[in-house]
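Read the structure below first, then the notes.
Only one protein chain is missing; all other protein chains are in place.
And then chain A:
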Amino acid sequence: MKSLEILDFPNLFTKEVVEDPFTEGPVHFHEVSQTIKVLLVWDPVRLPCTFHLLTGIVQPEEGALLERQTVQATQQKAICSRDVSSLFGPIPAFHNTLWSIMKSVQPTAFGPLPGGIPRWLLQLLPMYCLSGHPTLPCNVLKFKSTTIMLDCGLDTTSVLNFLPLPLVHSPRLSKLPGWVSKDGTINLEKELKECAGRVFVDAQPEFCLPERELLDLSTIDVILISNYHCMMALPYITEHTGFTGTVYATEPTLQIGRLLMEELVNFMERVPKAQSATSWKNKEIQRMLPGPLKDAVDVWMWKRCYSMQEVNSALSKVQLVGYSQKVELFGAVQVSPLSSGYSLGSSNWIIQSHHEKVSYVSGSSLLTTHPQPMDQSSLKNSDVLILTGLTQMPTANPDGMLGEFCSNLAMTIRAGGNVLVPCYSSGVIYDLLECLYQFIESANLGTTPFYFISPIANSSLEFSQIFAEWLCHNKQTKVYLPEPPFPHAELIQTNKLKHYPSIHGDFSSEFRQPCVVFTGHPSLRFGDVVHFMELWGKSSLNTIIFTEPDFSYLDALAPYQPLAMKCVYCPIDTRLNFHQVSKLLKEVQPLHVVCPEQYTQPPLTQSHRSDLMLELQPPPMPYRRCSVLNLPFRRRYERIYILPELANSLVPSEIKPGVSVATVSALLHSKDNKHTLQSVPKPPPMPPSKKRKRVIEEPPVALAPKPMLSGAVALEAFLATLQKHGITEVKVEETADGHILHLQAEDTLIQLEEDGTHIVCDSEPLRTTLRDLVLRFLQKL
């Protein structure tokens, strides 16, 4: 092992009760002396590269540990093995390093911890970050005993490294020269093609998946989906991984997500490309390639698109939820989606138990477009707020962009050119169409045909009209009339907007120019948009208007260069900007914020803009792909239920005004992560004949320990009580701390002090009488 990094959390865990976070993995336990113990904990299955070293004082009652060290191997891949024996066997260097740490706290023996610690007592909240893309997150949270995946976004920017997939044969693309390194040593003519100085992979485009080695995906209990853009990697997670859990999503998220997946599969399968390219992925070769291919990460993990069968199987695991629905997971955790205002059915999630609350904010918007407004107040009082999905265009105002979109569109049409709008088939397109609906007449575009081409165009338009519950108030009101909530229904009815499943078929015969075409995919690498690029790219009359913020438009256009058509970039990203999010965080006041590391510094291209980053106190905990964070939590209480019978038997006594106490002795039941207390059943009465004998010979079985006492015994009142009970001859002697009472006739001493009473008495009956008299003056706790 080359290097080991020791991460320290001195403040987090000092004097905190710390439990073993991975009870299911082997726990090694070492006793240094009676009080100082060392726990070495590792998790071979889920987290082969992180070890926890716990040292300090273990009190039998408290289980407290003073210090915790997380030992993390920085070169994770080197030891990414599922078999722990390989860690302690074949990689002796690592083993030795651990041993040396162990030795520094003087280990003398190594043995298993007597008894495990129950899972629900877990105090740490580990978060595994499987995606580094801030708007396409994929994080896994272990909350209490439940493993929860938050979103599974698919990073599709990897497709920009591939050549476009044309729908009809493109002589231009097929004539591109193959790539040979300058010195001629590397020849990848078949796999790589050169276009305008950039190198592209000539194969079926591949996606960058969430990290799959950081933890065992089969252990995931639930996946929470926040919006349909953040679920595109779902089949990669739920299929062929042993996943047996449940996916939770709202109905629009499921339906539109299904459509988008269907579209993606359709785009890929329509133009099958048998050729696969793997040689360029060789590390030695990749190093020699020109950028950006050279810098592409994890290229071996890139995968081709899934099949429709996998999509259907993945989506069959989805359980529908409504906003603010409280979903109980295994009795220990409750999750609840909240409206996030970004898209139809988009949600943020609350993950909580009775005493802990994590808010997951992903893709939220405060702009009033079509979805239901964002629910902000429910995010209050979070211990931890995980913040993802902020705007990718922090400097572009969506309203301004919309205006620019319309004016560029009108200008091109008036000049006799065509407008191409590469876009996703759901989402902002509804707003674009609504904006055009109002704009068409005033801009005199009444006769210009608008085409929406996608295998899911019709479904997307139809589905948008049936989710009244998920729409903003204005649109809901329309449904009550009853009218379709989106005006594109009228555009279709009046034949201004036409939709087609593809450029083949009806479209080719009905197609009129100049026109406006909305079509996908916004990466310009596959889908019908490729055809229009080839068709219209040569003429400077035409314009392509980019509205989606997910892809750099220059990269998207690269394989089409040189281009004559005009390019307009008006990315519309309605998600929260830094100004809005600071205001939001000020209002909801989470104790800690966790966010992608990109949000903790200004964008690379605008390093002077300190307003384009999150500045918080305490500073946010940043994560990147493959990070494992321990979210800070301070738990002190757990919910327990006292059954009515026991509750009725409790005798509260008032200690101070408004504060009462009652001693409780009860049976503790723990089942399904729920704890209850019930009355202790009375032992069956002993047969009377034997009873006497037993009392003497059998030592007492303590059913309930005696309560603790508090208060003081007042001298005068106590003397009066003694007198009432026939004890009159009392000699009182004053001492430094109180009084000594000499009961002369009974030859008994009672020492009364502020914080103690001592009865010295040889007669058992008298002793018990005196005991009861003293107890009258004291409070029991």
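The working rule: a contact is a pair of C-beta atoms (placed from the backbone, for glycine too) under 8 Å apart; a residue touches a chain by one contact, two chains touch by 3 or more; residues count from 1.
The rule is short, and it goes like this: contacts and distances are computed from a predicted model.
Of "Gamma-secretase subunit APH1-like", "Eukaryotic translation initiation factor 3 subunit B", "Mitochondrial ribosomal protein S30" or "Integrator complex subunit 11", only "Integrator complex subunit 11" is the UniProt protein name of the chain excluded from the display. Here one chain is not drawn; of A:Val384, A:Ala410 or A:Ala666, the residue touching it is A:Ala666. Of A:Met308, A:Ile655, A:Ala720 or A:Ala745, it is A:Ile655 that touches the chain left out of the display. Among A:Leu367, A:Ala468 or A:Cys567, only A:Ala468 touches the chain left out of the display.
By the touch rule set out above, chain A reaches the unshown chain at residues 17, 60-63, 115-118, 121, 251, 321-326, 336, 354-355, 458-459, 462-463, 465-469, 476, 479-480, 482, 484-485, 635-644, 647, 650, 652, 655-656, 658-671, 675-678, 680, 696-697, 699-700, 702-713, 754-762, 764, 767-768, 771, 774-775, 778-779, 781.
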